[in-house]
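All protein chains of the complex are present and in place, except for one that has been dropped.
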Amino acid sequence: MATATPRVRLPAIAKKGDIIEIKTLISHEMESGQRKDSAGALVPRKIIKLFEAQFNGHPVFSADWNPSVSANPYQSFFAKVEESGIFEFAWTDDDGTVTKTTAKITVT
Amino acid sequence: MISRRDFLAAGAALASVGGVRRAAAAQAITQAQLLEFAPLGQVTLLHITDLHAQLLPMNFREPSVNIGVGEAGGRPPHLTDAAFRKFFAIADRSPEAFALTSDDFVALAREYGRMGGLDRIATLVAAIRAERGADRVALLDGGDTWQGSWTALQTKGGDMAACMALLKPDAMVGHFEFTYGQDRLQELAKAQAFPFLASNILDEWKEPVFPDRRMMVRGGVKIAVIGQAFPFTPIANPRWLMPDWNFGIQEELLRANVAAARAEGASVVVLLSHNGYDVDRKLAGRVAGIDVILSAHTHDAMPRPELIGTTLLVASGCYGKFLTRIDLDVQGGKIAGWRHRLIPVFADAITPDPTMAAEIARHRAPYLADLGRVLGRTQGVLYRRGNLAGTFDDLICDAMLAERDAEIALSPGFRWGASLLPGQDITAEDVYAATAITYPACYRTSMTGAQLHDVLEDVADNLFNPDPYYQQGGEMARLGGVGYRLDPNAAMGRRITDMVLLRTGAPLDPTRSYRVAGWASINQTVEGPPIWDVVSAHLRANPEIRPTDRSNVKLVGA
Partner (left out) sequence: MGETGQISRRNLLVTGGALLAFGPTRADAAASDAEITRILAGRTAKVTGLTLDVPSIAENGLVVPVNLSVASPMTATDYVRAIHLIAPENPIPLVASFRFTPASGRAATSMRMRLAQTQTIVAIAELSNNDVLIAQAEVKVTIGGCGG
């Protein structure tokens, strides 16, 4: 896939101190480096190796991914929210490309 | 079940040898007796399941081989014939013996007549609703309802959905329903007046695709019905027909659903399950808080529920042969008492419901000429069910060997398919009843002996793994042209030995390639004529079928 397209799901509103679930998906072939093409040559590895989530600049969750992570990686996790703010999500490719997206939450 | 008095009446009828025996036996069983039930408490649950689109009465021979492994060994439903009758104190040659076991099948089928028929079931359901008051009754459909006939295949389940709608079920779950494809399934499910439930199907976001439960009040009691689809549908059936959905047993989701149902005030929690009996038995011991599991999929009919801790495990057979009634007495938010009856649907004893009969006729009318085509005749019993082999499967395998010029034939171990009696015509409808699926291509390929062994080992582990949660299969795959020894209790990789090519008597060569024909591949890119055409062509060339017990599978250690 030429460009990785991220999608995230989380509640738009929460109460102070709530623990919310965050679900993320990104389209990416996660080429394992183990696969051979029709000519029998190894297809070079190209995966997203790091996923990071921050809230208002502070780390919440991260994951180091290896070639056994499925294509179009799904990653869910939780966050405890004490204030309104912005979640930032970043997916870092083997080649250094970083795909980012953000999501706002209002905490009452 | 039928009382001893009825049994004696039936026995007396049986003793009067002569051409009117069947009528006499049928008359000995009356609709009133089939409905006999001392009502209890406030709630009545009715359960039908695995109808496989059988709208009309038919014969269905129960298995003579049903092997239980591990903890399931030697206990019902893994008992057959004399052992089954002994366990449940069922008299030989009684109506229950005919309905629940396989020996004397031909003689008893002629005594007692056909079973099932949705118009007969409609009569029973209406009578029970009238007796109890409809507001006390919940009718639950365990699934595998919309698939299994030519008319269902042609209408993509539409005929079954229309007929079932007249019964007014309160909920249903599914398995082969999904093989119409996820779009059609969604369309049909949304069109029903009742929810199509599945607590164990998730989308790519791991969120439920279908409602997971239905809360209802019956007899003033709050009841939660949680639905469980066949957990291994995308493994046992083509995943490409439901590519966006994940199944699985999903114990954690089930626990959450039970807790949510209790939190919403449910006094009774029912799991309407298509897990299969052994999976449900294991699940009952692991997921607390379920009062009743209405089990399905494995086609087992149990004359009494099994109690696992405080959970009632109920199995209602298949093909419309049985309707289960359970009355519940609920006191202080708990079940204080229950009464159960597995009602055998003896078609000759029950007045068909005219509205349902008309609806069935309406849906069959466009196809009657095709369905009624006589393709051949059988001189012995043709049946499907049994862990290892069935004579109808032998016919299908013979057809593939002959018509596809193969050395070896592979046929899936489906549990559905009507039985035919000696002397009976084999019609197109009978062939469809054993083959009507949405992935019918009869392929031709080559496989080495080692690959065939791998396939059989894999299938055997899906049936005989001692842990029920690893049992996703139907019966053993049927092999034409090959014999083998099977040790169900051996470890995976060592269950199948002594594979022999029957034509020559030579052991199967692991390295040699054999010409193999098969059908019902779960692979999307399979090509070949539909299996019913292959069987029909074979019957045209060989219209007289003489089924025999081939004993191509030698069972050891079980």
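Per-chain numbering from 1; labels A and B assigned in written order.
One rule holds for everything that comes next: a contact is a pair of C-beta atoms (placed from the backbone, for glycine too) under 8 Å apart; a residue touches a chain by one contact, two chains touch by 3 or more.
Computed from a predicted structure; not experimentally measured.
When the missing chain is restored to the complex, the residue among B:412, B:449 or B:480 that touches it is B:412. Here the missing chain is touched by one residue of B:71, B:425, B:454 or B:533, and it is B:454. Check B:522, B:537 or B:555 against the missing chain and you find that the one touching it is B:522. Within the full complex, the residue among B:246, B:438, B:489 or B:542 touching the omitted chain is B:246. The set of chain B residues touching the chain not shown comprises 144, 175-176, 206, 230, 232-237, 239, 246-249, 252, 410, 412-416, 443, 445-447, 451, 454-455, 458-459, 461-462, 465, 467, 469-470, 472-475, 477, 518, 520-523, 526. By the touch criterion stated above, the residues of chain A touching the omitted chain are 19-20, 29, 32, 34-36, 55, 58-71, 73-80.
Keep this in mind: only the chains that are shown with their structure count from here on.
Looking at the complex, you find that chain B touches chain A at residues 204-206.
Remark: chain A residues 9, 23, 25, 74, 76 touch chain B in the complex.
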